[in-house]
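One structure below.
Only a single protein chain was left out; the remaining protein chains are all shown in position.
And then chain A:
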Amino acid sequence: MSSVKKVTLKSSDGEIFEVEETVAMESQTIKGLIEDDCADNAIPLPNVTGHILSLVIQYCKEHTSSSDSNSSKSNEKLKAWDTQFINVDLNVLFDLIMAANYLNVKGLLDLTCQTVADMIKEKTPEQIRAMFNIVNDFTPEEEEEVRRENAWAFEISLKNNNVVDTFEVEESMAKELQTIKNMIEDNYTDSVIPLHNVTSDILELVIEDCKKHVEAAESESEPSYSLASKLIDDPLKA
């Protein structure tokens, strides 16, 4: 007979898990129940499915044994294990967040929240919405005002040839160039966009031209592409 105390956990879909008490106590919620002597029978966890509960238990096992004087898990190894562990689908990640929150497992909540935060970092609002399926419920007028004031928040750099001659341009201007527009929409915005076929002076002229077109578009006239910008589009498309 094992001398290690065990508790029984029951997931929302009826799966039963038997875990060592020390492992289960990684969850402050369960710890509270144990200390209040409510844990003689199986502890029902109606908010957590079996699949997620098993993952949580894995996490707790790993992190309990690391504080055990017998195991010599270094911090780096634990971090590496965490990174591997958290490499899951987005919906599993959110389930883990909800479970960690409900079960009050601080380490797991920090890990999962940081993972999501790392996904959000540096992304534009459009990208964030796309990634997490969030509906944009701002009115078109509100959006327009935000866009106008925030045009400079989304600066991108165009770099020509091998010369490090970067031009920072407003996103709306750069979108005038169809090719660059496509690159932006494919999420190139975080880096410098290289334009190998175009020299500095041509690029400067094109940017000047685009500026005028954007201004013209704002005053409701038809935007038209100049020859120079076609020069950019064509060789790059080839």
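Just so it is clear, contacts are C-beta pairs under 8 Å (C-beta built on N, C-alpha and C of every residue); 3 or more make two chains touch, one makes a residue touch a chain; residues count from 1.
Everything below uses one rule, namely that contacts and distances are computed from a predicted model.
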Seminar exercise, completed: Answering from "DNA-directed RNA polymerase III subunit RPC9", "AP complex subunit sigma", "F-box domain-containing protein" or "NADH-ubiquinone oxidoreductase chain 2": the UniProt protein name of the missing subunit is "F-box domain-containing protein"
Exercise. Footprint of the hidden chain on chain A, which residues?
Worked result: 6, 8, 12-19, 46, 49, 90-91, 94-95, 97-98, 101, 109, 113-114, 116-117, 120-125, 128-129, 132-138, 142, 145-146, 149-150, 152-153, 155, 168
